[in-house]
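Right, one structure below, let's go through it.
Only a portion of the chains appears, each positioned as in the full assembly.
All chains are identified by letter, namely A, B and C, in their written order; residue positions are counted from 1 within each chain.
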Amino acid sequence: MRISARNQIKGIVVEVKKGATTSHVRVDIGGDNILTSSITNEAVDELGIKAKSAVTVVVKASDMMIGVD
Amino acid sequence: MRISARNQIKGIVVEVKKGATTSHVRVDIGGDNILTSSITNEAVDELGIKAKSAVTVVVKASDMMIGVD
Amino acid sequence: MRISARNQIKGIVVEVKKGATTSHVRVDIGGDNILTSSITNEAVDELGIKAKSAVTVVVKASDMMIGVD
């Protein structure tokens, strides 16, 4: 499936930390950037996400803010 | 201000496209990744965001999904 | 690509209304439910979304609320 979300960044999972219902997945996208995604434990299990998995981080344009120093 | 959002990625604005109320800001974060952020025209004006601005893209962990091929 | 978002509902596009930067896509998912998605014009063009397209509506679990009468 191709998805409308404008932001799709390839990376490698460095850690999956499972909570009671919610997991935090940390993804290295290169350039010293490690991103953190908060998704359901069910999604982690269903997609087989674990350390060293090749994944795509996906963010809708309307969920992306801009900061200026 | 420091903000709780887990994902803060430095980049350079490559384009600002203004609509009637909403702007699309495209940001080069390196590694061949151009991100698109949809924010209000007011934010663009107030922060003085324009092509070549150095900015930080900010995304809350709960707004970040994971895709697997 | 398979995506972590828990909610993926099949439907048929009934209308695409384009604004200056943002489009509203209305999708019939059956059972008298017409959903409205607000996405970028670029996504509409890139994915070739138009009336009668077969699509999947995708929503992250953390973006879904519950109402009670």
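Convention: a residue touches a chain if its C-beta (ideal position, glycine included) is under 8 Å from a C-beta of that chain, and two chains touch if they have at least 3 such contacts.
Everything quoted here is computed from the prediction, not taken from an experiment.
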Item to check | Overall number of sequence copies in the complex as this file defines it, 3 displayed | outcome: 6
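Going forward, only the chains that are shown with their structure count from here on.
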Checklist outcome for this item: When centres are defined as mean Cα positions, the distance from chain A to chain B in whole Å is 17
Checklist entry - Between chain B and chain C, what is the separation of their C-alpha centroids in Å? => result 23
Checklist entry - Mind pulling the chain A residues that touch 2 or more other chains? => result 3, 5-6, 37-39, 43, 47, 49, 56, 58, 60-62
Item to check | Of chain B, residues touching chain C in the complex | outcome: 17-20, 22-24, 36, 38, 62-63, 65-69
Item to check | Residues on chain A engaged by chain C in the complex (per definition of touch) | outcome: 1-6, 37-40, 42-44, 47, 49, 56, 58, 60-62
Checklist outcome for this item: In the complex, chain B touches chain A at residues 3, 5-9, 24-25, 27, 29-31, 33, 35-39, 43, 47-49, 53-69
